[in-house]
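Every protein chain of the complex appears in place save one, which is left out.
Per-chain numbering from 1; labels A and B assigned in written order.
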Amino acid sequence: MIEIAEVVVVILVATLRAGTPLVLAALGELIAEKSGVLNLGVEGMMLVGAVAAIIATLGTGSYMLGALAGTLAGIAMALVFGLLTLSLRANQVAAGLALTIFGLGLSAFLGLAYRDRPLDGLKPLAVPGLSDIPVIGPLLFGHDVFVYFSLALFAAVAWFLARTRGGLVLKAVGEAPEAAHALGHDVLAVRYLATAFGGATAGLAGAYLTLVYTPMWADQMTAGRGWIALALVVFATWKPGRVLLGAYLFGGVTIAQLHLQAQGVAVSSHILAMLPYVATILVLVLIARDATRIKLNAPAALGKPFEPGR
Amino acid sequence: MRLRLEARTETARWLVVATPLLAAALTLASGIVMFAALGYDPAKALTSFFIKPIENVYGLTELAVKATPLLLCALGLAVGFRGGVWNIGAEGQLTMGAVAAGGLALAFHGEEPGWLMPAMVLAGALGGAAWAAIPAFLRARFNTNEILTSLMLTYVAVQFLGYLVHGPWRNPQGFNFPQSRDFGEAAIIPLLMEGTRLHLGVILAGLAVFAAWLLLDRSHLGFQIRVSGSAPRAAAYAGYPVSRIVWAGFLAGGAMAGLAGMMEAAGPIGKLQPLISPGYGFAAIIVAFLGRLNAFGILLASLLVALLYLGGETAQIDLKVPPAVTGVFQGLLLFFLLGSDFLTRYRVKLVRRAAAS
Partner (left out) sequence: MPSEAPTPPLIRLSGIVKAYPGCLANDRIDLSVAAGEIHALLGENGAGKSTLVKIMAGVVSPDAGEIRWQGAPVAIEGPAAARRLGIGMVFQHFTLFESLTVTENVALAAGTKGRDRKALAGRIAELAARYGLAVDANRHVHHLAVGERQRVEILRCLLEEPRLIVLDEPTSVLTPQEAEALFATLRMLAAEGRGILFISHKLDEVRALCQRATILRGGKRVGECDPRAESAASLARLMVGSDVTPARRGAPKAPGGEMLALAKLDLAPADPHGVPLHAIDLTVRAGEIVGIAGVAGNGQSELLAAVTGERLAPEHAVRIAGVPAGRRASSYRRKLGLAVIPEERLGRGAVAEMSLAENAVLTAADQGLVSGGMVQSRAAAAYAKAVIERFGVVARGAGAAADSLSGGNLQKFILGREMLQNPKLLVAAHPTWGVDVGAAAAIHRALLALREAGAAILIVSEDLDELLAISDRVAAICGGRLSPVVPAEEAGRERLGQWMSGLFGGGAEAHAA
């Protein structure tokens, strides 16, 4: 019994860890999309954040500075996207793809010299006494600081959207930018902020990968997580709670798949590695069948450029 | 004095052609800055990036070989993009085209029937189209976001190819290397020029440019695709079913990408291996936009982006510049293009402040 409980705890903890980068990236994208900005460049922002983080941490020895560097790199990428789509009113889909392609190239370029330099990796917190309690200890007190931060961020985002005037303005801008402008809200400023927030969390999600999850740099190490985060926002029908749920669901699929591989299940590791992607597609199909829910919750101006004074 | 933006009443035609050139020039300029900043001699770097690869006939043939898959993929993508169908999974469709054609080649290994090559061409196109049919079906039937599904399927396709070459299709005499047997004689695309890698596929790609132009700019289907892309409500009013446009975009995109995959496998590579394409399917997105979704524009754009690939390889040898710089250039190119598109829609004017208020 105790052994099974231990295995379950290990899997749950691993699931939380695997879900954390998705929580971070998807919450940021959720805010960006609520303002009407569809940034398909999450994957690119995550990669650049990931490489910036490990470079900073290897250079300074500080994980804190690494996380900060990842966040700032994500913001910088997001601002490039903002410049193109908000100020220059370029097509958001095309610009998002460009951001991802650019991020792939830039991160590979920057990361070249750091490919064979693994980090120790940020260790989980150890709260004396508490972390050692069986089951509850590792589940509640045994995670790294990113996991707690991502949960705090979830609470903050949920509160912001549901309870604050800022959240109301954000939703208004994503719903009907012309109307929001006519009421005196600065649509571009709101959208720039939301986009930058999306970049910050995507960068941080990337930093989590290189500093904690697999503490090293490898080309394209995000392996589609940025895209899965985008899919999660749709799956969650733009609701933070469902983002959290979806992210851990995907974390679970990833972990289950890894465990199966480790157990030496007689299925090719390549077939198992398809699972998260196939699961994403299935989830997208399931949610898409509920067209009404999507239409009711999707920001009405998602992906459309705003042209003041026309 | 201040800058004022003024919407153009009509898109300036000459700018539609000029802005891709401007984007290329700006990419070049930022290349100079980047190389200088990294401590390379910019003149030397640019020469080795953009001149040296195409100094001789062999270089030019290599350019054509590299441009072929880009061109094919981008032509197919343009059909979808014009209709507002965002197939970004060309990389996966390319992979599945190679798998389908390669499977045929391996099945008839040693027999070398005369019909094998045309059958492989067909299999490549069908394989890519079949893979593209999945997101098309999901979009047409369930209105599932095709951007995400087509991209997810790329990861699945690459894993699938990995499974094949690590498993059932691995060369039994290959010392456990993850690759298939070398294709037989009849399964290799004939060369056009001895001593080069220039193969017959290049001619097929040229024909595809013309066919794509007919489809996109002259046919009724192409017209319906354009209307659906630029004014979906007008398409609904005229009675063009969304599903028709989605299917046309994906099947064209998948078939062309599959063809490109087949040509890579049965051309320069000559077997199946875990990686068939160094991101041609993604770079083709850039090619399609840079070519303004126009068949002839895409032809020119594919040559430019192919040059970036070649230049990356040359510069790596000459200057030890990391090859990833190609990806940076690709991204920059698309950034500058999207940014300068602004000029086709707005006039930037320097004006004195209005007299009152």
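Just so it is clear, a contact is a pair of C-beta atoms (placed from the backbone, for glycine too) under 8 Å apart; a residue touches a chain by one contact, two chains touch by 3 or more.
Note that the structure is a prediction, hence the values are computed from the model and not measured.
Peer 1: Taking the full complex into account, find the residue in A:143, A:181 or A:239 that is in contact with the omitted chain.
Peer 2: Of the candidates A:143, A:181 or A:239, A:181 is in touch with the missing chain.
Peer 1: Among B:107, B:203 or B:231, which residue is in contact with the omitted chain in the full complex?
Peer 2: With B:107, B:203 or B:231 as choices, the missing chain is touched by B:231.
Peer 1: Take the complete complex as the reference. Which residues in subunit A touch the chain that isn't displayed?
Peer 2: Touching the missing chain: residues 165, 168-169, 171-172, 175-176, 178-185, 292, 295-297, 300, 309.
Peer 1: Which subunit B residues touch the hidden chain?
Peer 2: 6-11, 214, 218-223, 226-227, 230-231, 233-234, 236-239, 241, 354-357
Here, only the chains that are shown with their structure count from here on.
Peer 1: What's the distance between the Cα centroids of subunit A and subunit B, rounded to whole Å?
Peer 2: Here subunit A and subunit B have centroids separated by 28 Å.
Peer 1: Where on subunit A is subunit B touching in the complex?
Peer 2: 40, 44, 80, 83-84, 88-91, 93-95, 97-99, 101-106, 108-109, 112, 219, 223-224, 227, 230-231, 234, 268, 270-271, 273-274, 277-278, 280-281, 284-285, 288-289, 291, 307, 310
Peer 1: Going by the contact rule set out above, which residues of subunit B touch subunit A in the complex?
Peer 2: Checking each residue of subunit B against subunit A gives 7, 86, 88, 138, 142-145, 147-149, 151-153, 155-156, 159-160, 162-163, 166-167, 279, 282-283, 285-286, 289, 322, 324-332, 334-335, 338-339, 341-342, 345.
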